[in-house]
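One protein chain omitted, others in place.
Here is chain A:
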Amino acid sequence: MSESTMMSQIKRTFSLLNQRACSRSSSSFFTDSDSAGLVLQSHSTDVYQNLALEDWIDANVELQGRGILLLWRNRPAVVIGRHQNPWTECNLPVMRRAGIPLARRRSGGGTVFHDLGNLNLTFFTSKKAYDRQRNLKVVTDTLRRLRPGLDVQATDRFDILLNGRYKISGTASRLSRKSSYHHCTLLHSADRSALSSVLRPSCPGIQSNATPSVPSPVANLLDHAPSLQWEELLGALVQQYNTEFGLHSALTVIDPTNESMFPGVGEMEMELRSWDWTFGKTPKFTMETQLELTNEQPPARCSARLQMEVKNGQIESCHLDVPVEWVPVRLSSELSSVLIGERFCPHRAAAAFSALLRSESGATHTRLHRLCDAMLTVMG
């Protein structure tokens, strides 16, 4: 089948699947088994485009009596759960230096590192048909079929463990108006040292009721099944999905930025990229930590205490307790007050401090500078 024929068939399928508004006018198309499921693979490796595609399918596709499997992978990125705190879950300075973006997804659960060696699977169904264990069975059945000796097991936390110890897959999900999706990772050949360097806290001393991650030792499938190629894994997963759900869907590659096929997906992508969504949705938290201040000429050292309250990613209150020998009280209280209302972000804080720094000179300026640097360091 030519690509254009395939694409127009997909378009037709999507527009028929879109008939939420006229759900009563069921045609025989809906009873045709080919329309009972779709298997899609995203052409994009951009985390925001792929998350937007999930949002689009969730919002627009009629899923009563049918399911969709979406396969996708991303260039290196960290993805946090809906109600998580990025400053406790990942190392933002390391990520910035490495050019690894942060995304917040709409499903719950914990923080994961994505790269091209990690496969993401999203199972879209109606809320009634939502069944995570069944979906994970598709994955474990596939792996056992491909490599019969492999010890893989889904846990009651919906992780998949290899050899009873190493996490190769984690799960999260979302229940929305009429439908649901369950997505999971699958570590084939991810960069484990990058993973462990980014999945560490950015800031000390954060107290919050955000949902925490449960850290687990991980392993790559490729390390335990060295001949298991990516394409082989994908093909077998598609086959097992079809078997499990009684479908005959061929894998179709789609472009999640195709606005004519997915009208409105671009706007969803923009929202996912926004600071307001990624950082602004962080549950309220307090940060309390000690700053160690040292100076060379003349040699000096002391400790200061910093306490902040952050809501919607913005600094609501800030208290700085600095010994007066370091800088006068008027300066430390000025430093606190310029931060109120600013985003909890070292760049914004640095900009806010700059005017104050310019107005001082000599030894006071040096010590003030040290104090500012210490504050920026603990803000991720």
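Criterion: a contact is a pair of C-beta atoms (placed from the backbone, for glycine too) under 8 Å apart; a residue touches a chain by one contact, two chains touch by 3 or more; residues count from 1.
Please note the rule applied: contacts and distances are computed from a predicted model.
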{"item": "Among \"glutathione transferase\", \"Protein transport protein Sec24-like CEF\", \"Prolactin receptor\" or \"Glycine cleavage system H protein\", UniProt-listed name of the chain not shown", "value": "\"Glycine cleavage system H protein\""}
{"item": "Residue of A:R66, A:H114 or A:R174 in touch with the missing chain, whole complex considered", "value": "A:R174"}
{"item": "Per the touch definition above, residue among A:L38, A:A77 or A:A210 touching the missing chain", "value": "A:A210"}
{"item": "Absent-chain interface as seen on chain A, which is shown", "value": "81-83, 106-109, 128, 130, 172-177, 180, 182, 209-211, 283-284"}
